[in-house]
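Here's the structure we're looking at; comments come further down.
With one protein chain held back, the other chains of the complex are shown just where they sit.
Now for chain A:
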Amino acid sequence: MLKANSEKRQARNGLPLKAKWRRDWQMVLLMIPGVVFLLVFFYLPVLGNVVAFQDFQPFLGIMHSEWNGLQNFVNLYANPDFWDALRNTLVLAGVQLLLFFPVPIGLALIVDSLVSNRFRRWFQTIAYLPHFLSWVLVVTLFQQSLGGAGFVNNLLRQAGLDPIPFMTNPDTFPLLVVAQLIWKDAGWAMIIFLAALTTVDVSLYEAAAADGAGRWRRLWHITLPSLRTVIVLLLILRIGDILSVGFEQFILQRDSVGSGAAEVLDTFTYYAGVVGGDWSSGAAAGLAKGVVGALLLWGANSLAHRLGEPGIFQKRGAS
């Protein structure tokens, strides 16, 4: 089968360009809208990152603004706000990785162990829903529940207790952010682990049980090892994305907890550049973030290869 395919491909690739064009011109036409989209809304902006090396003035445009080398990055290095944003980003990413990442795995293990199919379906229906709600809606629901005038604090007041500033305390903000992330996405993230759990060979459990392994030993020696590939894959994706801790979530809550706690690299880029008019600093921060993110993704992927896991980008093509 594989051999036949490669022979066919060779035969097809062996054709002269003109014959290929005659055969494939309709397919090429079908690619055009997508390619135009990618050029205009992806590759053009990628090139637009050159403003990070310019003293960009909107009225002069990219062509006429002055080049200033690495000056913008030097300015960033000296800017305490940038370091605050970077620190917040790393702290939030760390907290998310530590507190969010295990939750869907745990939920999936519990759901998988349920015997009642009805209860299981019922739980899945509820748990997947929040993934499809917008961040504006999620933050609004949290505010209506936990905010100063929200119903939890209303209940506390009615019970004669002091209200708790869940939504506005900068010190507990990382925990709030993780709670929101768990509320919105832990159920959805569970799907992949559930799918992986269905592929575990049941006879392994049976054999282990016959050999006297209890439920925890089966979990440790059979279930978790069979989730390993998926866990590594998702960790890689998470690490590659670690500097994007959730842009809308922070922009929406920056007003209520203050920029000291909620400023991350993305919001820094937005407020410095688009709002503050310092386009070049914003672009420099954005570019630094993009490059570091790509390097992290690549690094994590190579590490996975070295550990003998498939990772996301295979060496030989992605098909």
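The definition used in the following text is that a contact is a pair of C-beta atoms (placed from the backbone, for glycine too) under 8 Å apart; a residue touches a chain by one contact, two chains touch by 3 or more; residues count from 1.
Here, contacts and distances are computed from a predicted model.
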- Item | Options "Spore germination protein GerKA", "Carbohydrate ABC transporter permease", "Lipoprotein" or "Acyl dehydratase": UniProt name of the undisplayed chain | "Carbohydrate ABC transporter permease"
- Task: Please pick, from A:83, A:220 or A:298, the residue that touches the omitted chain in the full complex.
- Result: A:298
- What residue numbers in chain A mark contact with the hidden partner chain? 8-9, 12-13, 17, 20-21, 23-24, 26-28, 30-31, 33-35, 37-38, 40-49, 51, 62, 107, 110-111, 113-115, 123-130, 132-137, 139-145, 149-151, 154, 158, 183, 186-187, 191-192, 195-196, 202, 205-206, 209-210, 214-215, 230, 240, 244, 247-248, 251-252, 255, 266, 269-270, 273-274, 279, 282-283, 286-287, 289-291, 293-294, 297-298, 313, 318-319
